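Shown here: the complex without one of its protein chains, the others still in place.
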Amino acid sequence: MNTFGRNLRLTTFGESHGPAMGGVIDGFPAGFKIDFEAIREEMAKRSPGLSALVTQRKECDTPEFLSGLTDEGITLGTPIGFIIRNSDTRSKDYSELADKFRPNHADFTYEARYGLRDHRGGGRASARETANWVVAGAIASQWLNTKGIEISSLLTGVGKISMAQKILDSLSVSPFNYQDLKLPEEFKKAMEAEILAAKESGDSVGGIVSCLITGVNAGIGNPVFDKLHSRLAQAMMTINAAKGFEYGLGMVSAEKRGSEVVDIFNSFDQVFTETNFSGGIQGGISNGMPIFFNVAFKPTPTIMHELRTIDILHNTVTLKMKGRHDPCVAVRAVPVVKAMAALVVADFLL
Amino acid sequence: MNTFGRNLRLTTFGESHGPAMGGVIDGFPAGFKIDFEAIREEMAKRSPGLSALVTQRKECDTPEFLSGLTDEGITLGTPIGFIIRNSDTRSKDYSELADKFRPNHADFTYEARYGLRDHRGGGRASARETANWVVAGAIASQWLNTKGIEISSLLTGVGKISMAQKILDSLSVSPFNYQDLKLPEEFKKAMEAEILAAKESGDSVGGIVSCLITGVNAGIGNPVFDKLHSRLAQAMMTINAAKGFEYGLGMVSAEKRGSEVVDIFNSFDQVFTETNFSGGIQGGISNGMPIFFNVAFKPTPTIMHELRTIDILHNTVTLKMKGRHDPCVAVRAVPVVKAMAALVVADFLL
Amino acid sequence: MNTFGRNLRLTTFGESHGPAMGGVIDGFPAGFKIDFEAIREEMAKRSPGLSALVTQRKECDTPEFLSGLTDEGITLGTPIGFIIRNSDTRSKDYSELADKFRPNHADFTYEARYGLRDHRGGGRASARETANWVVAGAIASQWLNTKGIEISSLLTGVGKISMAQKILDSLSVSPFNYQDLKLPEEFKKAMEAEILAAKESGDSVGGIVSCLITGVNAGIGNPVFDKLHSRLAQAMMTINAAKGFEYGLGMVSAEKRGSEVVDIFNSFDQVFTETNFSGGIQGGISNGMPIFFNVAFKPTPTIMHELRTIDILHNTVTLKMKGRHDPCVAVRAVPVVKAMAALVVADFLL
Partner (left out) sequence: MNTFGRNLRLTTFGESHGPAMGGVIDGFPAGFKIDFEAIREEMAKRSPGLSALVTQRKECDTPEFLSGLTDEGITLGTPIGFIIRNSDTRSKDYSELADKFRPNHADFTYEARYGLRDHRGGGRASARETANWVVAGAIASQWLNTKGIEISSLLTGVGKISMAQKILDSLSVSPFNYQDLKLPEEFKKAMEAEILAAKESGDSVGGIVSCLITGVNAGIGNPVFDKLHSRLAQAMMTINAAKGFEYGLGMVSAEKRGSEVVDIFNSFDQVFTETNFSGGIQGGISNGMPIFFNVAFKPTPTIMHELRTIDILHNTVTLKMKGRHDPCVAVRAVPVVKAMAALVVADFLL
């Protein structure tokens, strides 16, 4: 299944080191003027090679739009097809992987699933695929903005350096909002230092991406199998390296008494809750408060240490990965979390 | 959307206090003999009224099967329709709720979504709906058992009483397995005490349900938007009161270095990993190891304290809930987690 | 697949001679008052036993609604579940069929598909299933009426007695409308005579059902795989015994020159075409003109002649069917065509 969404559908294709990747956005409304510069900005956020913090592969990653638009960039209501050519693909870096399974990667499972695989750069399992998602998500975000909906995602934890507790405390304030996600400069520096420390030791480190969505009216989401948070969970857990999803007070809720986490309803102009432990969703439907969730990412398994593993004949071998790698995939997941959130919310609104 | 699954589809209906609930199971293979006693056992686990730990509503909750079966209980391959009559519905307990919104409940959001709602017992938003899921999941489980797949779910945390750390430590052992989920008697008692303490103070408490699936061969799951864990996440987050989902090492992964969580491949008869931080899933596809995940449940918002809230005219009012209630919904979620896991895995296999 | 539709979804279940049939209507809007009497009227049209022209099985066929409605019959927006109990099921009439395959029936193909089947009355393959469709379609029709959309279906051919040519000639007039489908009394009598003649000789006869939908605005339908007429075709061809579908000028179009069938656009208040050879649909999207299509039904294969066939061991045997039967299934298909058309159009509008 390489299609995501029901009313707004993104279908993607492409191997990391094949000729091109791309996608088809179907169900997007007609008559909307696309801001290509805004797409480029989102693409840049996930693009490798732009800072010391991420992999050094340099991709221009500019999508070529092939359909669904007038010459002026206005949507026709028909499917928007786009491709992103792959370049700078140092396939030879991967030749050793043709018959060795990298630990914690999808090499072994793709082989088990399909009987063969494109071993170059992870093939279809590469995080490079998420470039397609960011293109589509950036378009969805633009449209949501015109409806007064804003989505913000940011890195709030790297290794043991984490804002998690501070954010959860903030949920006891209404409205929980962007300022509650503000990162102090010293915190940002600590996260960067943690990433660089991992990188210098040829290692990698995990991270947390938090996401805040404001401007969603009450009433979005469908019982019982199509709850807003269950769709968000599905979307976030498709992102490479995601290991956990929680919304509102999240996993910590399990430790609480009911009386500690009551979101009292109140009304001024409109209905609001005095706290936001619910994370903006009750019974799977938005309640008009800011929607908040976290996604946990594991450390990328591509580390520069020599590792023991097996080959396709099941012999024990050692493997020392070459090629470029991300010391903290959560960094590049930031725009991807935003993109997938945009696709989910737009899908519900359309 | 009241349909779950793609190849094995469960469609459900029913309000908590309406004439009946029920479901249609479509896509189940022909020629399979149903074990009705096993369904009854799973139903009993989620059934209220069976212990002091759960709500006192007494429902026999025996599904009446209407189609899809021969007289001998063998599946015809056609849809299996069933209903569960509602009885013991003390609707008058709920009359106050006709125009007041209970905090943290779906009352306000259903009203926002639909413009009206069945306020009696939560209507369609009631956890009673999950009885339908357990019927279908119990059938799916029986079928999975014949394929050598076993699913086990259990309560591993209530409030601050938690096995979480112990279980995560166990993931460093391969094969991670049922014995690693064994609950010491004193731990069970501590959880019960915690629930009773909450109950006695008219309060509720959250909890964690862990799930282990063994016997799934490598190769189950579909890239890129239909990953095994993203489907599990979606399924688990549809369960009432679920606030978080994590698999394998889960949220804690974010705090780790890559070198700490390498699941080294090895082979004896068949391929295995020496640890199971991946929770049995890599790249969204099963790797043949036990699949492990946790679901966090919030404390039910139905507490016996007087609470401030608003009514449908947005006036501030107070509310003191009557009726039966669950001090810890996670207890009754145990068979539901198993049922939904069974539906997801069966869907992938069919 | 026992689910029909995308936004308005009908999921059905039930064997002809099992305990009950039923369905779940999901996606229907909230706040709509159901007219149960109107449902009964549509049910009566397809009900057997009401005239000499159709099978003598007597079923009250009153659906019991189980969910999705307030006590006043107002929709809640949640799924509407209903069941229809089977009664008057003379299963013993069918005992001979347990191991013989009736020609032109689904006996052999169900056995090939599932390895077993419910032989009593055709099981799930029975036209009795369409009672579920009529319940759902009658509800959809009521809703469409409030949008100014009217659907009419009627028998326009039985055997060689046919209005086909007359109707196609009428398409050259705009607006093509209900009066163009009026059946002269002598024509009705000729059709009845044809059906009775077939019945008296223990035989059956085919027929044509025509359908006219008025009040659909221009712009309904989706390119390229979800065209309005392709969805109608799919819907009509699911009806038991349907063998052909055509819209507008239909099959006869193949014999025409382009210059003979130009639907010239004109405008008065609103856009219209001076003829309606297009049948109200151009490029898969409604053009605001009346939508017109025909469905051809084969003569039911249940005839009272002794027939040669094979049994499940593939031995040649003879078979003389007992039980009740319809001399012309097209008669009972009339409300079913209307119901399915209503479900398709409502699905596009929702």
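Here the chain labels run A, B and C in written order, and each chain numbers its own residues starting at 1.
One rule holds in what follows: a contact is a pair of C-beta atoms (placed from the backbone, for glycine too) under 8 Å apart; a residue touches a chain by one contact, two chains touch by 3 or more.
Everything quoted here is computed from the prediction, not taken from an experiment.
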## Note on the structure
Of the candidates A:Phe13, A:Phe36 or A:Phe187, the residue in contact with the absent chain is A:Phe13
### Message
For the chain not shown, which residue from A:Val24, A:Ala127 or A:Leu144 touches it across the whole complex?
### Response
A:Val24
### Summary
Across the whole complex, the chain not displayed is touched by chain C residues 1-4, 12, 101, 103-106, 108-110, 112-113, 124-125, 129, 157-160, 162, 198, 203-208, 217-227, 229-231, 233-238, 243-267, 271, 273, 277-278, 281-288, 296-303, 305, 307-310, 314, 316, 330
### Summary
Touching the unshown chain, chain A contributes residues 1-3, 9, 11-15, 18-22, 24, 26-27, 30-31, 64-70, 74, 76-81, 83, 113-118, 123-124
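Going forward, only the chains that are shown with their structure count from here on.
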### Task
Determine the chain that sits nearest the middle of the structure, using the mean of its CA atoms as its centre.
B
### Message
Nearest whole angstrom, what separates the Cα centre of chain A from the Cα centre of chain B?
### Response
26
### Summary
CA centroids of chain A and chain C: separation to the nearest Å works out as 47
### Task
For chain B, write out the residues touching at least two other chains, lowest number first.
1-3, 12, 113, 124
